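Read the structure below first, then the notes.
And now, subunit A:
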Amino acid sequence: MPTAPHVALFATCITDTMKPSIPIATVQLLERLGCKVSYPASQTCCGQIMTNTGYFKEALPTVRNYVKSFGEYDYIVAPSGSCVGSVREQHAMLAEKSGDKALQADATAVAGRTYELTEFLVDVLGVTDVGAYFPHRVTYHPTCHSMRITKVGDRPLQLLRAVRGIDLVELPMAEQCCGFGGTFSMKNPDVSIAMASDKARHVRSTDAEYLVAGDHACLMNIGGVLHRQRSGIRTIHIAEILASTEKEVAVA
Partner candidate 1 sequence: MSAREEVLSRIRKATTDVKTVDPALDVPVHWTYGRALATTDVLGDFVEKVEDYKARVVRVASDGVGDAIVDALRELGATSTVLPDGIPDGWAESLSAAGVEIHRDEPQLTHAQLNVIDAVVTTAAVGMADSGTIALDHGPGQGRRALSLLPDRHVCVVRSDQVVSDVPEGIARLAPALRARHPVTWLSGGSATSDIELSRVEGVHGPRHLWVILVD
Partner candidate 2 sequence: MTTTQERLTPQPPSWLGIPPFPEAVKEELAKAEQRKNLRHATGTIRTKRLLRAAEVDNWEELRTAAAEIKDRVGRHLDTYLVQAEKAMTEAGVTVHWARDGAEANRIVAEIAKAKGVDEVVKIKSMVTQEIDLNEALEQEGIAAWETDLAELIVQLGHDLPSHILVPAIHRNRSEVREIFTTEMGTYGTPAPEGISDDPGELTNAARAHLREKFLRSKMAVSGGNFIVAETGTLVIVESEGNGRMCLTLPETLVSVVGIEKILPTIEDLEVFLKLLPRSSTAERMNPYTSLWTGVTPGDGPQDLHVVLLDNGRSNVLADPVGRAALRCIRCSACLNVCPVYERVGGHAYGSMYPGPIGAILGPQLRGLEEERDRALPFASTLCGACNEVCPVRIPFTDILVHLRNKVVDYKTSKHPTIEQGLMKGAAWVMKDGTHLSSAQTATRTAGRIFKDKWLGPMPIPLAERWLQARDVEPPPTETFRQWWKKNREGENR
């Protein structure tokens, strides 16, 4: 591993705005592991809400802005498999469609230096035990884009298993989608709810205190149902668990 790698944090628009505890935990964790963390203030969003709804033209400014904000960094890290997936799998396509060859080349290069948090920890820093402590019963939802687009594999589980005090229990039907799907939840609300309620049922069946995942959007969806049901199960991002230590307990 490079000594004290310099990391640019891509906070992602949704957690920056709606759930700052996640990027804060990411910063604390990376700093604890010896990284120098920067936050390019011009950053915004990966653009997938526009892209995946079919608005390619409207998504293009986010590609330009991403390249502008992160172009100079060797390591760009985001606490979201989905946003990283969009950067890696869609930015170059959007640039190509727009006919901007220079942007396409830049977008491809920056995407190649973009990591999902657990990828960065395991592959670049080479750690699986990050010194975390989280004495709770937890179940893990792998999230579709982390698993199938960004392909983080079992890295999150490797990291979670090394957390002291954790009681990690398996989630039934873990690999099935929670039904969020971005604007799918608005365009097809009935199917989305049917899927989310099944996912919540599986989570409840584990008797866990916390549902953990690497994507806040999925946690908002499942957590929204769990809260409506007064299930008493809370959602937590993997960065928040990994940032927790005996001294500093993350509060989701």
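Please note the rule applied: contacts are C-beta pairs under 8 Å (C-beta built on N, C-alpha and C of every residue); 3 or more make two chains touch, one makes a residue touch a chain; residues count from 1.
How were these picked? Simply put, all candidates are chains of the complex that A comes from, given by their letters.
Note that the structure is predicted; figures quoted are calculated from it, not measured.
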Subunit A in this complex - touching candidate among 1 or 2: 2
Subunit A to candidate 2 touching residues, read off their complex: 11, 13, 15-20, 23-24, 27, 36-45, 47, 49-62, 65, 69, 90, 93, 144-145, 147-149, 175-177, 179-198, 220-221, 223-225, 227-228
